[in-house]
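Heads up, this is only part of the complex; the chains shown haven't been moved.
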Amino acid sequence: MVLKLKEIVEITGGEVIGDDTVEIGSVARIEEAREGQIAFLANLKYSKFLSQTGASVIIVPKDVPKVKNKSLLCVEDPYYAFLQVLNIFHPPKLFIEKGIHTSAVISPSAELGEDISVGPFVYIGKGCRIGARSVLMPGVVVYEDVIVGEDCVIHANVCLREKVRIGDRVILHNGVVVGSDGFGFAPKDGKYYKIPQVGTVVIENDVEIGANTTIDRATLGETRIHAGAKLDNLIQIAHNCTVGENTVIAAQAGLSGSTHVGKGVRVGGQVGFAGHLTVGDGAAIGAQSGVSKSVPPGQMVFGYPARPHMEALRIDGALRRLPKLIKEMKELRESIKKLEQDLSK
Amino acid sequence: MVLKLKEIVEITGGEVIGDDTVEIGSVARIEEAREGQIAFLANLKYSKFLSQTGASVIIVPKDVPKVKNKSLLCVEDPYYAFLQVLNIFHPPKLFIEKGIHTSAVISPSAELGEDISVGPFVYIGKGCRIGARSVLMPGVVVYEDVIVGEDCVIHANVCLREKVRIGDRVILHNGVVVGSDGFGFAPKDGKYYKIPQVGTVVIENDVEIGANTTIDRATLGETRIHAGAKLDNLIQIAHNCTVGENTVIAAQAGLSGSTHVGKGVRVGGQVGFAGHLTVGDGAAIGAQSGVSKSVPPGQMVFGYPARPHMEALRIDGALRRLPKLIKEMKELRESIKKLEQDLSK
């Protein structure tokens, strides 16, 4: 596909500086782009690339200085415009053919929506419902009484355990497990006895979950990932947790049981949360933090244990001065000793 | 199923306060329970729910005050009684039908016990033995010469590598890998050469392992998870490790090679152990700790690096006072200076 810049600007909005009839065939990184390609610059820190790049068009923030021989597409939000342009040149596509592969094993009691795609070696258990246009890639295993909404993409080798409910437009990457048993055992006489995990998991609309992430079913009730939340790879969500709307969690983070993370929260990679906490809406948790207490709405915390941002910075700064402090302490001790001696003369 | 409370108390033991003929049809969380349901209260911290709940019966610790219009089931250990009641209303059930699905590929040399269930797309290699009543869910892959005991549940997409041995009543959740190669390479001239990992993994009876957890085979000899140990999701057990009887390990923890964790140890989430350590029986490791030294039996440690509980608490407390300490130090310095000046007059 080749488009003129003026056709692109109709979709992204913004203002063109330079020639709006230049033709664009693909998208590239600004460092690597060649003629006929469109690139983007979100951060003025990298503005040296504006003159170096081979791109024919660069998406830039407003108020970027003019560049010779390049067309600029000036927009409010270059990152979002970049996304729009990527969607033009790389529209979402099917990974497998429409229809149901003959090797799939589907319970006669399952209800399948229109235009779904079910790949080879997919298993769908009793009483399941799969919504229209959803795609189940090869090796997906769906236990019984599962509901999957419309327009979902369930990647290869995902497991959906009994009774879990998946909303519309949900993307689950390879190896995701939804609905494994929560980690619940009653100790008695030095042994641990399994507490049946008879709750479920609900994944709401527009959630995306990264590869090999695991989401445990509730003991009773439900574990719930609210609409629009985005989870990266290798994350652990324990039983009876909730993750709020439009919350983003980076890779390898983990929530212990019954912890509730609010809306619009940003969680860094490898963060760990203790159980039974509440993280308020709009909070932000720095990477690798160990969160042992509830976090108020809007608060930024980091560290191990996690502390409010400013306090953590102060402690970290003080820590760097600690070896020097110990030395100074010794000097003070000696000064005092000398003073005492002088005084006792 | 509907049971009278007096039928339930026959199983759990304990004492009924109130009407023991009330009928119960299901179990619910105390916050959500309705008439005809049984709930439980393990922690008196939540005793406000006793009067608020809609539950007909509440399992409580002994010596809880009487509640109007509710029947109480007073027991020694409410959590364990809750487990018993869950088992009454949610008896373990088969996830797939008995028998061997026609799509499964099973080596003719494999020995299959009575009443086993083998789902679609299961592969069982040469020389394997699967014990009576064990269940292999869809997509399970069993390499050659593997032994699986009786009454196991091997969830969908689990991989059991060559020669590993699984005991009786073992539960492996989805995506678990048992017997992948240990991470062993000999460096030579700046490159790394693979050391064949020719040992194995032994999982003893009554072990449960969470989703996507990985357990590497030994270089020589075996990696062993002892009876009754419970491992959560996304845990890494490296080659030649042992995990002791009735030890519990929370999600995303990791053991480096040849580390031996004793019996009855409790390991928090995201804990990391260096290699070649010994963790004594009954030790407890706080979440996210970095354990760089062996831990004596019964000791509680936490922190990065992990230290004995009291020491870690003292250091953490001191750390919080550190910024203030630096300020005070400055004041002391000034006081001394002033003293010195006064004295030199």
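Chains here go by letter, A and B, matching the order in which they are written, and residues are numbered from 1 within each.
Quick note on the criterion: a contact is a pair of C-beta atoms (placed from the backbone, for glycine too) under 8 Å apart; a residue touches a chain by one contact, two chains touch by 3 or more.
Everything quoted here is computed from the prediction, not taken from an experiment.
Oligomeric state of the entire complex in this file, given as copies of the one sequence with 2 shown: 3.
As a convention for this text, only the chains that are shown with their structure count from here on.
Centroids built from CA atoms put chain B at 25 Å from chain A. Interface residues of chain A facing chain B in the complex, by the touch rule stated above, are 103, 105, 121, 123, 125, 139, 141, 143-144, 157, 159, 161-162, 175, 177, 180-181, 183, 185-186, 188, 190-196, 198, 212, 214, 216, 220-221, 234, 236, 238, 252, 254, 256, 270, 272, 274, 290, 292, 304-305, 314-315, 317-319, 321-322, 325, 328-329, 332, 335-336, 339, 342-343. Those residues of chain B lying in contact with chain A across their complex are 27-29, 32, 77, 79-80, 82-83, 86-87, 90, 92, 95-96, 101, 103, 119-121, 137-139, 155-157, 171, 173-175, 208, 210-212, 228, 230, 232-234, 246, 248, 250-252, 264, 269-270, 287-288, 304, 316, 319-320, 322-323, 325-326, 329, 332-333, 336, 339-340, 343.
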